[in-house]
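All protein chains but one are shown at their positions in the complex.
Labels run A, B and C following the written order; every chain starts at residue 1.
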Amino acid sequence: MIRDWTHKTGCSRSLFILLLFLSAAGRAFADVAQNTPSIFAPSSTPSNEIFHLSLFVLGIVGGIFVVVGGLLAYAVIRFRARNQEDDTEPAQIYGSNQIELAWTVVPVLIVVVLFLTTARMIFAIQDAPKPQSALDVTVVGHQFWWEFRYPKLGIVTANELHVPLSSTSDPKPTFLHLLSADVDHSFWVPQLAGKTDLIPNHPNDMWIDPLHPGVYVGQCAQFCGIEHAKMLLRVYVDTPEQFAAWVKEQQQLGMQDPHVAAGRHVFETEACMNCHTISGTDGRGTFGPDLTHLMSRDTIAAGAAPNTPQNLRVWVKNPDDLKQGSLMPAMQLSDQQLDDLVAYLSTLH
Amino acid sequence: MADQTLPISGSVDVTPPHAAAGTFLERLHGWVVTVDHKKLGILYVVYSLIFLLVGGAEALAIRIQLMIPGNHFLTAATYNQFFTMHGTTMVFLVGMPILFGFANYLVPLMIGARDMAFPRLNAFSFWLTALGGLLLYFSFIGGPGLYGMGAAPDVGWFAYAPLTAHVFSPGNGTDYWALALIVSGFGTLGTAINIVATIISMRCKGMSLLRMPLFAWLMLVVSALTLVTITPLTAAQFMLLIDRYLGGHFFDTQAGGSALVWIHFFWIFGHPEVYVLVLPAFAIANEIIPVFSRKAIFGYPAMVAASVGIAFVSLGVWAHHMFTVGMTSVSNAFFVLSTMLVGIPTGIKIFNWLATMWGGKIRFATPMLYCTAFVFQFLIAGLTGIILSVAPWDWQLHNSYFVIAHFHYVLVGAIVFNIFAAIYYWYPKVTGRMMSERLGKWNFWLFLIGFHVTFDTMHFLGFLGMPRSIYTYEPNRGWNGLNMVVSIGAFIQGVAALIFVYNLVWSYFHGEVAGNDPWDAWTLEWATPSPPPDYNFATDPEVKSRRPLWDLKHPDDPDWKYE
Amino acid sequence: MTDTVQHEAGREREGTIHLPAPTAWPIVLAFGVTLGFAGLVTNLGVTVLGVILIAVGSIGWFRQVLPHEQHEDVPVRVQPVTIESSRKFVERIEVSEEHRAHLPVETYPVLSGVKGGIAGGIAMIFPALAYGLIAQHSIWYPINLLGGAGVANWRNPTTADIAAFHWEGLLVASVIQIVACLLVGLLYGAMLPMLPRRPVLLGGIIAPLLWTGLLHSTLGVINPVLDEHIAWGWFVISQVTFGVVAGLVVARESRIRTAQSLPFVVRMGIEAPGLMHDDHSQHSGEKH
């Protein structure tokens, strides 16, 4: 399933030299900012295959552009009226069936080639068989956050997806099952794969097999309401050890620290638990993200802000300050309650 | 010089049309009650131009907001309303009406008729379209009933279900969107019927279908296409309203309804719609390019066949907007193929324009400048379309700024450019005065530069993973500089647009007097005085070839000897 | 709306022309329809007003056209409009006599290319199958290679896989083969009349070589399965077979337009005054 592309394109394929140059430019672009989710800096088989397909297609349309654009430029320069006083009309030409035929057939041939290439790639990516070693994750889109469930591992988390590193020798792809709790969303991490929509009543599937560890950013790519812009997405590609550690941490029950019992009390009495789950408490709500291991996440509210105590306080006090229109209400808590609550939330590792 | 065997004679109207005289109110009344195709055509065009400015102003607001990351110029809610209204306005209140405006004004003149087939229906349709547009904009103040604040539609011009369901869009914005478009949709349907009937039943003697100017041919194809394009949208919007007002379940995913059905229905309308918008632009190019190249259009029959072909194929490609919704791989492959096939007839058109210019003596007056830029830009836009039709690549590019770049390249680079070309070209016929060439050149070059600065850059934002419909973005994504460039380009376009408006107004009073036939052109409208009298032609014209005026101008070498 | 005799509205009557009379009913009706809908988002009273306007508008409109359409008479004064151009002369495409010496006196009809394409397409199957039999002991091998582009579940097939029979492979391969051969044949048909000198050389050797070169450099992306298993020597042989057979068929095709020499523009099929129509002028000026 995982093919080494550099090997293929490395051989004397003159057509690709120019394109490789382009790809280098793409990578350079991506280096400008480390967080640029460039589609030209692929790091997973689907995105990689798409990247190479895209170079091929770019080559073809680029060729068409150069030829046709060149002819147009030539015509504009060569056949412009030079002499304003010229009182003759140029020779009138009405057409030619042969020429018409020729410039119909050539595009048809190009289309055939483009189509065959594309079709093969569609099947290769979309219908790829799922290996035994694959990890399953169910992604549920919510207005405006992501819920990730690992059914086989019994983990539920939000907004930050952890997946294991995959490699050619030891493929460990992650298969995502995409659902929606409300409206249409779309899962897009450009460096890992193309996007697939999350549509209520219409489960979809996609897969990634990240080849380099690191954090990959993306975001919801289907307009889903007021805060569509802040429905960000982070994928952490962990080495096997890191991943195992993360799984272990997530599988633990929520932290029960007696020092912050006051905050926990606020959580349990101020309606938070209607929407949020913290294992080990009575909180069983599913309308908002699971907070059991809130502190294991780098950001809050789908990437709207870094996960710091100040931000948590701002968020709980008035979510609109960080994310206008998010579906979590401002709970009208007193400063004391807020302090307690944040202290409590900060223990949820 | 006039050849007696070809009775095309115009007339000079000495009695001014009654409506042109009188007080302001009387004149206004004249416009309101008119059933004259020329006046209605002007109304359509002016109406659309106003909305072009409004939609453009919305675009400028969008661009200010996106200039820098984390900007607070617009709130999230306002931004969503603005891009929805921008798209809806540009497509339904600018693109469609303006094409009907040109068709209204020019088709009867070109085919040698006195008026449209159904003059009163024509007026009715215009007013429906116009009032539909006003209803849409009333949402800014009307909002949820007369009692609340304004709430313009904010669900995108595609209004995907179930975001439009009552639970997720509680206000009235979505209702305004559906209702206003239904109203203007009826108007569109009426005009389309009218144009079809006019072209089929009102041609002057000798004007067989294969002798019609290509402009008329394309308008025929477009109107026929409109008949089966706008109606599915109307139907789907009725379903939406049934859901929202009567508690129906068409798109209610809680009750077994399907969000996908809406997506299909919308694009069954939406895709042919974009060809409805672009074919009139082709129509304009088909008239202007030959005249300024001083040659007959190359491959007339092929052009006709290609247009009809585009219309047919375009009915079967809609799902290329849906590659990411999770269709089976076989359906994906099918729509890849059908989409790419559209490139073939379209390519034929590009090649024919090229061949028309080839060997000509091209005069680069402003209309021709716009048309040349159009061919060039449409080539690029089409090729980015082909890129998007490569489904796996579209999985990356879908809903990114690359798509935005693709369609603005067509909608602005092709359609708006040709709208400008058409206005520069036919303005003398309509008003009797030329538009200023000097301002025209400024207008053209600024618009060209602005256009490329804006929309060329957007492609790269797409490559870098910037999604559309976002009101703000993270500062560390590497999109900052490019967004700034895009916004600057938009403002250059804005300046060009203002010059254009100034030119329109200035030339009306100070433009050089044009005469009947300032461009030395070949179709029948140039055989009438400028502006044409109410009755167009004093005697019904009769034609023998595709270029009746060429025949008159070159009696020893007329077209009908060779066609 | 109405149906009357053609152009009745435009008949001339003593210096006036009949045009439909202006009327306000369409706008009233349109306003009514809009209000009717607008009521849904504002107040039902608006809808009621809309319905009233619709009723009034329709009645008014009917009275406008029934029993007779209302007209107004617009006075005319006819003055002939002179239609002239400052560009009096029309250039002609010069078909110079000198070039004729180098040109053949005959050319091939366009359809010959299609026939050639079909013949070539059939002919090239044999070397391909021969390759399959000789090199892989299976005639399905080359067929599956060709079909591999469209067969969904093929990833890293073994040689044995490719050598076995797959109906999808056969189907896809046949479609590709037929389409490609017809198209290339059509292209030959369009181009050969323009460049009619050495159809066998041009179509038979040069074009296949170019084609193979192009394919060799791009196949890795179009179809890596095919690419990995292809034997390029045999590939060239079947391509050239196609080309030569196609070229031969074209060359054997009876030539048209004997006994006259045709310059390039004419061979391109260009339609322009003074070119080919001269030869047919005795038939008719109307070409279509």
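Brief remarks follow.
Please note the rule applied: contacts are C-beta pairs under 8 Å (C-beta built on N, C-alpha and C of every residue); 3 or more make two chains touch, one makes a residue touch a chain.
The criterion applied here is as follows: contacts and distances are computed from a predicted model.
Name of the non-displayed chain as stated in its UniProt record, restricted to "Sulfurtransferase complex subunit TusD", "Heme-copper oxidase subunit III", "Molybdopterin synthase catalytic subunit" or "Dihydroxyacetone kinase subunit DhaK": "Heme-copper oxidase subunit III".
For the chain missing from the display, the contacting residue among B:I242, B:V330, B:I488 or B:V501 is B:I242, taking the whole complex into account. One of B:V33, B:I64, B:L227 or B:A305 touches the chain omitted from the figure, and that residue is B:L227. Per the touch definition above, the residue from B:F124, B:F250 or B:F500 contacting the chain not shown is B:F250. Between the chain not shown and the residues B:V46, B:I64, B:L134 or B:A197, the one that touches is B:A197. Although one chain is not drawn, its touching partners on subunit B can still be listed: residues 117-118, 189, 192-194, 196-198, 200-203, 205-206, 223-224, 227-232, 234-236, 238-239, 242-243, 246-250, 255-258, 261, 265, 268, 542, 544, 557, 560-562.
One rule holds in what follows: only the chains that are shown with their structure count from here on.
With each centre defined as the average position of its C-alpha atoms, the distance from subunit A to subunit B rounds to 34 Å. Remark: subunit A and subunit C have CA centroids separated by 40 Å (rounded to whole angstrom).
Note on chain placement: the centre of subunit B and the centre of subunit C lie 25 Å apart, centres being C-alpha means. Residues of subunit A in contact with at least two other chains: 53, 86, 89-96, 99, 108, 119, 123, 127. Each of residues 85-88, 90, 152, 271-273 in subunit C touches at least two other chains. The part of subunit C that touches subunit B in the complex is made up of residues 1-2, 6-7, 9-10, 12, 17, 19-27, 29-31, 33-34, 37-38, 40-43, 61, 64-65, 74-88, 90, 152, 271-273, 277, 285-288.
Against subunit A, the residues of subunit B that register as touching in their complex are 75-77, 80, 154-156, 160, 162-163, 168, 253, 256-260, 293-296, 298-302, 324-326, 329, 332-333, 336-337, 340-341, 343-344, 347-348, 350-352, 354-355, 357-364, 372, 375-376, 379-380, 383-384, 386-387, 390-400, 460, 463-465, 467-474, 476-479, 554, 559, 562-563.
Of all residues in subunit A, those touching subunit C in their complex are 1, 3, 8-9, 11, 13-16, 52-53, 55-56, 86-99, 101-102, 105-106, 108-109, 112-113, 116-117, 119-120, 123-124, 127-129.
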